[in-house]
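Missing here: one protein chain of the complex. Every other protein chain is in place.
Entry: chain A
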Amino acid sequence: MEQATPDPERQLQPAPLEPLGRSDAGLGVTVDEEAERAREEGSGGDTMTHNNFWLKKIEISVSEAEKRTGRNAMNMQETYTAYLIETRSVEHTDGQSVLTDSLWRRYSEFELLRNYLLVYYPHIVVPPLPEKRAEFVWHKLSADNMDPDFVERRRIGLENFLLRIASHPILCRDKIFYLFLTQEGNWKETVNETGFQLKADSRLKALNATFRVKNPDKRFTDLKHYSDELQSVISHLLRVRARVADRLYGVYKVHGNYGRVFSEWSAIEKEMGDGLQSAGHHMDVYASSIDDILEDEEHYADQLKEYLFYAEALRAVCRKHELMQYDLEIAAQDLASKKQQCEELATGTVRTFSLKGMTTKLFGQETPEQREARIKVLEEQINEGEQQLKSKNLEGREFVKNAWADIERFKEQKNRDLKEALISYAVMQISMCKKGIQVWTNAKECFSKM
């Protein structure tokens, strides 16, 4: 049973790293504030916090992407993209940054890191990875994973993923994460050696728990419902947005035809010619402006996508709770039945069905010694069971407390980020409108000179 509290072995001791603000200009979170929040949250038995001095800041960037060829597990040639991760430490006093580490990782290694974090931090809403395959594309964008635009957006997404982890008060201190940034060779082996795959809950078990748990914490039930709805609405939004982009592209591009026909027409006109010709030029400008506009909008779509995938991470925490709760309920049930069995044996009444009861009926009564032995075994089991139940209860409560703390943190982050995304979307629209007004005003002036 995984611990709710972080395993000291996996924590950095002492932790030279701190959570850091995101290196993009938008949020301007300083390291100190993150530290503050981390202390406030006081998640689990994380004793490391108190002793650390936030001496250095760290900057992480995924700065390059490179196509590579190699041989896969089946010795077949494959092409993949590798990403360069650079870590810089920034001296507190003079703000100068020094490159401390630089290594190449591919997408599958990022996935491995995330799967590991999911197993060892089940109470944390683990940041999602950018999509594996391009989805919600509109016709112009290629759905090909090798397409340079897709690779570029993925590079940004991977950087964002690392920054999210680095700015998380608990995740940032994980050793495996640290090694991901610093140890190129052998990292995969190191992760696998933690045995996290074995510790992972099976999908089947989790599904089972979902349907059979009797008393889950209502907050988690509501949260799961919310995450389902969120996933559904953002998917819908992204699908329609892609269609809207497609249509808008068509509207702008057809205007380019005006450019050509005005030019041809101007050739047969005398006074009207110049006006028509220059207006046609503006129509060409209008038609070509849509490419940049829609490229900017992809960034907005990516911001929405991140939260689409975050919904899945939320659901994972809820599932964990259900699993723990179910486990608890089963253990309690089991304990109750053992107690009852014990009681029956002691008093001689058989109320419950048992195999022993059946065989007794078939093969004859057992001896008092046999019965005594059985009672003793049961009493031991009951004792053990009670201990286990106690610790499970404790774990359950710890989990709920820690998970809910992280969920609150996540809520704040989500509201901030999405508001910012909406604002930047509105700003994009405003810019598009202004460009439109400019072009048509120019065209109008040309027409007026006809």
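The rule we apply is simple: a residue touches a chain if its C-beta (ideal position, glycine included) is under 8 Å from a C-beta of that chain, and two chains touch if they have at least 3 such contacts; residues count from 1.
Criterion: contacts and distances are computed from a predicted model.
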| item | value |
| --- | --- |
| Undepicted complex member, UniProt protein name, chosen from "Dolichol-phosphate mannosyltransferase subunit 1", "Sorting nexin-30", "glutathione transferase" or "Ribosome production factor 1" | "Sorting nexin-30" |
| Sole residue of A:M272, A:A332, A:I375 or A:L389 that reaches the chain not shown, by the stated touch rule | A:M272 |
| Contact residue for the chain not shown (choose from A:L230, A:I293, A:C342 or A:L378) | A:L230 |
| Positions on chain A contacted by the hidden chain, ascending | 25-29, 33, 226, 229-230, 233-234, 236-237, 240-241, 243-244, 246-248, 250-251, 254-255, 257-258, 261, 264-265, 268-272, 275, 279, 415-416, 418-420, 422-427, 429-431, 433-434, 436-437, 440-441, 443-444, 447-448, 450 |
